[in-house]
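Taking it in order: structure first as structure tokens, then the write-up.
A single protein chain has been removed from this complex, and every other one stays in its place.
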Amino acid sequence: MESPEQIRERILAGFPGAEVTVAANPSPSDQRSLVVGAANGREIARFLRDDEVLKLDYCSNVTGVDWPEKEIIEAVRVELPDPSGGPPKIVEKKVKRVQPGCLEAVYHLYSMARGIGPVILRMRTANRGDRVTLPSLTPIWRSCEFQEREVFDLFGIVFEGHPDLRRILMWDELKDHPMRKDYVAPDDFEWEPTPHDAVLARAARHFQDPTPAEAPRSGAKEGAP
Amino acid sequence: MLGTGILKGLAVTAKNLAGSFHDPGRFVTTQYPEQRSVLPENYRNFPFLVAEDDKDPMGTLRCVACQICEKECPPQCIYIEKSRDKKPDAAGKMQLYPAVFDIDISVCMSCQICVEVCPFDAIKMDQEFEIATDNRFRPLLRDREQLARSNRYFQQVHPTEAAEVDARLAAARRAAEEKAAAKAPPPARQEVQTKPATERPDPPAGGIKTEA
Partner (left out) sequence: MIENLSSPLVSPAGARVRPVQDAFHGDLLEVSMGPHHPSTHGVFRMMVTLDGEAIVRLKPVFGYLHRNHEKLGENTTYLGSMPYTDRLDYLNSMTNNWAYALAVEKLIGQPVPERAEYVRVILAELTRLQNHTCLAGFLMQDCGCSGTPLMYAFRERERILDLFESLSGSRMMCNYQRFGGCRVDPGPEWLDAVRGLVEGYGAFLDEYEALLTGNEIVMARTQGVGRLKPDLAVSAGITGPMLRAAGVPYDIRKVDGYGIYPRFSFRVPLGDHGDTYDRYMIRVLEARESISILRQALKDIPAGPIIDPKSRLRGLRPKAGEAYGRIEGPKGEIGFYLISDGGPNPHRYRVRAPSFVNLTLLEDLCLGHTVADAVVILGSIDIVLGEVDR
């Protein structure tokens, strides 16, 4: 099977100016993926499906990934000019920068006709807030239909071109996207006797005056923070 | 003829029906609770803590409150509080012990990971399954007293595993004793020189045996 780099060359030959890079994979599995820009996503997917060498007719898995924004602290060498006229001093300064977060859709493609795979396709949204649209690949592979609905439901990526984009696992009225890293679960409480401090603190907020049968036990700390 | 398939099927059903009266392979109902199935030795339900001595379970728990099982438990159903003092364990070494050891068996999923990661063979899987209660909160929280069972009970329910554990622990204890004996000079030689003969107790019949 062709390597991702070779596939990338052929994609760029067919779609000059498209944004295609190969993402590294330092783990021993060495499954490197093609990161494709959202603008050409659908055409490149169609090319991969219809290409005679690859014939990637089977989209096995569609995954959503949440990459929250990361604060990266780098050590940068800065030249400070010497006021007394001598050679400039080289000082290491710590520079903080914020790598913006994004949401990502990962497609694992196989070929049933040729028996090869996986070719991994990734598309990233512009940010995690308001620009979360990606082209839907359901018109290319029907198997993306339910899986893209699940990614929309749990991550919030809006797939444009999807025939029926609505929530699939969560109930329709939910406003949140549960698989995001910053999701806060609602505080619906049920009394548990396991006296972990966090559970007792939540119990204290819900039960003002526990009955003797359900009072915290002697082994636990009363009124824990 | 149309219908031969159905007739063949009816013959199979009749064979099973008639066979269930005399063939144990076809009559597979166990009339519980009068009849009980024999559970395999490996069967696991909820954990228990192993105590060396059944007359003093709280004093002879193998658990040293290392909290590894608490960290590895996937649904986080174990809660441990270490003691403030130390007690000698079966080999004589001073160890912490758990002041509180709770398992919430309404959360426990019997995955056995706590047993696998325990370095001290202190927690093992029990086989009791007739533990239904009518209150799903307090009775399903098992504390240290309810979880402790003796090593003799462990040998009854898991004979092969208990034999292997006992052999390993005995070998470790012997190795530790030999190491301690090799380090300290034998005190008996000095005592013989300083104390008068009349104050010494009679040596046991057959002579004094010393470790090789």
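Annotations for the structure displayed:
Per-chain residue numbering starts at 1, and chain names A and B are given in the order in which the chains are listed.
As a working rule, contacts are C-beta pairs under 8 Å (C-beta built on N, C-alpha and C of every residue); 3 or more make two chains touch, one makes a residue touch a chain.
For clarity, every value in this text was computed on a predicted model and none was experimentally measured.
From the options A:E2, A:E19, A:E43 or A:D57, the residue with contact to the chain not on display is A:D57. Annotation: of A:P16, A:P163 or A:P186, A:P163 touches the absent chain (contact as defined above). Although one chain is not displayed, its contacts with subunit A can still be listed: residues 25-29, 31, 57-61, 63, 65-66, 106, 108, 112, 115, 118, 120, 141-147, 150, 154, 163-164, 168-171, 178-179. Seen from subunit B, the chain kept out of the figure touches residues 2-6, 8-9, 11-13, 15-16, 26, 28, 39-44, 68, 72-74, 109-113, 116-117, 125.
Here is the rule we use: only the chains that are shown with their structure count from here on.
Centre-to-centre spacing of subunit A and subunit B amounts to 44 Å, using the average Cα coordinate of each chain.
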